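Only a single protein chain was left out; the remaining protein chains are all shown in position.
All chains are identified by letter, namely A, B, C, D and E, in their written order; residue positions are counted from 1 within each chain.
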């Protein structure tokens, strides 16, 4: 019978209760919180649900699911360390995005450019935090944190996996959480910085964009990227590849695969493996709090910069451009465009800005990929 | 011309006839038999067809398809050795399974528990076989063989790949073959152990189960697993993840991907790579015959244990529970539930037990994953 | 400020303009040409579009997308070096192909055999080119170049990756380009070699082929391949596996996955990674021009051989077989069959040869896989 | 009975014990959760409604087609 | 003619030989199998029926929509 007791002991030492560390319990709770936000609050559920579940799984003692032989650990090393998952998502985003609104009104690219100010402000902010004891962000860390302000999940994950893999979990959580919070974060800033009159501006209907223009667009973006910023080529390359699959009209089978099978499967795996970076030992640092704070600043500054650039364009265009669409320049497609539309409707119940806001919105995706390319070129060398 | 003769010789030595060993011929025939069972008899064709074809391919001389540079060998090392394929299938099973019947009648979990008796009886049986010369099963081997009684393909493959990779081919063949034979194996046992009166018991209609209960279910199972049996967490984790994708209602894209693309693609690759373990050198041992015999015993004992527990619950519930649904506790979803329904209908043409049998049926999946966790904890250390 | 200047310099040295080599510029243009052919001319867009885009991406300086850590480089080593991508495509082709026309008229296999003459003539041609300074093809190189005459993309890529990986880019470009040019290359040859009377031959309607015959077909082909040419087993094995998934009728889920998800996803990745071999340093050699020339010869000779064999069968069958369908023996499914149909319609507006041409067309696929097997057996040893 | 068999029997006892304990605990927790949830829920039948609508639509179309067919008997083969 | 060319011609002869042998053998085996199967089979036309039904349904719906359109000319643009 002492044999059986020994067996029981052997079993007991493999239970969770006997092995839990407090950090792990806390992180399981964080994972559950993400699941709550995803399911009940419907905050970016496509990412937060797998990410939250991944966080729970990777904090289970003994099981080692995020270890080198665990499912999540293997997915991470195959898909995130290599950059494959974010690049495939970017291909899918390209295949899902209609750049027509941007082609019809290319000026709105300036709004997408201005909103990237959030990225660099946050970078400075991260470096400034180093004065507080306990913070010791390198320039690479700061760049990876700054990219949260790009409001673009795959770009953030891609850059963080290259520049600061240890911070990836916190950066991804911040990026997706604040993207989900865009409808709450942006409106007060937008109202604060614009006048009632500006918000009421109705914009002219967008012109029709031909198929040839839509096919030319990804190629133009790619060529400019090749000539001036090849370090952005992986991201911009896959984005424009996906878009060309879509617009060429000759490879519908492949375009559908990029828009559905590939992006859905990759989203599940990406979420789970990003979740594996929410392990207690990686996540429970004071840096994480700093990153969450800085991410919030990034979104606010980006929004403000976009709106302010919108005000400049309102002036220079003789009042034809509604500055609200500048807020959509942060990306967070299509949430930010919807927010611009909603705030516009508050001021004038017949003022539909959605299509006009889509231009800066997709411009923001290109803008943050460009910013990521610069950061890689200078910091990632 | 002697050059040409030399070339012909060079070609001759690369033909199959010149290189066949008898074992390979035999195994090609075994593969063809599996194809016959899959196509003509429609026995679990989703697994047996790729597995049979994989068996044929991996016994082709020279081609080396199941070798380290062959397609099947590579699929095996990427997908089975790592446990990735069975875990992805388990995610798909979770996404495809409605646990409503179980939530409505949680008591039926006891039936799913009882049926796991088949696993442990078979484990003992495998050890007992060691008295026969030629058999030399270790405790790990015996545990892997026992899991056939779990009547759950991915669980069996997952456990066998960890505890006894050399026996994996025979174990997988046994598991899927007997799952296909459930409609033949179970009814006599069920009739033998129950009275006409018991088989005629009609059960009350199941209550409605709300969306919130269905969302809570996978989380509860996961948390209990984390606390008490973390070694079962990979299996239970992916099962509940898939189920949460399904029930949350906020990630239909991902739920569909898990239910279709991922599980279909993985099933093809899993079948082929399991087939690669049906190579003559791994399969043609007397142990294989022992495993096939023990697998049959496992199913019979599991069925009997489930039915007997059903009889206990019939008594304790005052005749409200039909003991036939106990047989569904072995898993083999949804075949075993259908068998329970069919045997019930024989006794009373208006007695539909299908929904009630689904409870123990899915409980059996959880039960055998729990059993696999225990075996991993104790034997796999 | 000199610091900022240094930063600018650091950025400048990472621009494309500062790093372009002329070869890369040229190859970007080649990639753009492939995109033009794919999108505007609709030449095999499913392959040429990803391949052209891959060529552009892999010639971007600094980015290293086709390097060992780049997306395309990784895809290449995972999918092409291992042979996995072409084999998965072959499985999909099998699942998409109805061999009914071939089973109804098995004699047309001879047409598919004759057309493989293009492969071996081109092999000789490649060796003959060695008399020109600058060319130095080994027997393995010549065999890989010859397979262009098989007019079958995955077979060509599979063989080239085994026998002459350095030439893979040029071989793939030649194979797909000439497959796209089949409607231009074949008709003059077909008209030259046949008389008006021969072209007007109407063929008897094909008999009905039963389900059992269609199920037996892939198994027969596989068994013959196992016995006589196991080196062709990877290709023939996956082709017949896909076809069995299709015809068995019991695994529609898997058949659909092979026909859609798997082949679409793999086609994207295959095209991109083949494109990564269109790097300037691999592609810009005089050998490439030789390969393009030889590829053209391969298609012409293959077509002529098929038509001539068609004329023999016209004679021996007493005028019942239209020699035009011999041209379809080169494979290039279903383009070559359509060309045969079209040339037949020119001669007689009510002469529909499409179904009859499908027989030799799919026979050509088997024929070139067999030829690939022989080349692997003799040259790849 | 050798040592290996003994280990087997211990494993059996332990294994069945844990399976019953685990699934038994699950019974308790599920029942409890269901009770808690049912107390908090007010309109439990909302999910059923949407699918009803779908069924309705399918019913309507099916009937429309059937009626069309019976009105056009010459189309039947 | 150098040795490499000679190897090439041998490879050609061998290759075309094997291709013809293999596909020729296939002709024989397929023909034989077809004869055997046809002798055993009784009802060869079952598969065609089901697709007929589908086509029927599509036909019916197409016609229904077309008729609806001609009944409601004001909806046309």
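Please note the rule applied: contacts are C-beta pairs under 8 Å (C-beta built on N, C-alpha and C of every residue); 3 or more make two chains touch, one makes a residue touch a chain.
This one's a predicted model, so the numbers in the text were calculated from it and none came from an experiment.
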item	value
Among A:180, A:257, A:353 or A:366, residue touching the chain not depicted	A:366
Residue, one of A:11, A:55 or A:229, that touches the chain absent here	A:229
Per the touch definition above, residue among A:11, A:91, A:110 or A:180 touching the missing chain	A:110
Those residues of chain A which, in the complete complex, touch the missing chain	102-103, 106-107, 109-110, 112-113, 116-117, 119-121, 123-124, 127-128, 130, 139, 142-143, 208-213, 216-217, 220-221, 224-225, 228-229, 363, 366-367, 370-371, 374-375, 378-379
Footprint left on chain C by the chain that the document does not show	3-4, 7-8, 11
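Following the convention adopted for this analysis, only the chains that are shown with their structure count from here on.
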item	value
Set of chains whose contacts include both chain B and chain A	C, D
Steps in the shortest chain-to-chain touch route ending at chain D and beginning at chain C	2
Copies chain C and chain B - interface residue numbers shared by over half, same or different	different
Whole-Å gap between the CA centroids of chain A and chain C	40
Euclidean distance of C-alpha centroids - chain A vs chain E, Å	48
Mean-CA-position distance for chain D and chain B (Å)	20
Sequence positions of chain B contacting 2 or more other chains	7, 11, 228-229, 261, 374, 378
Touching two or more other chains - residues of chain D	7, 11, 14, 18
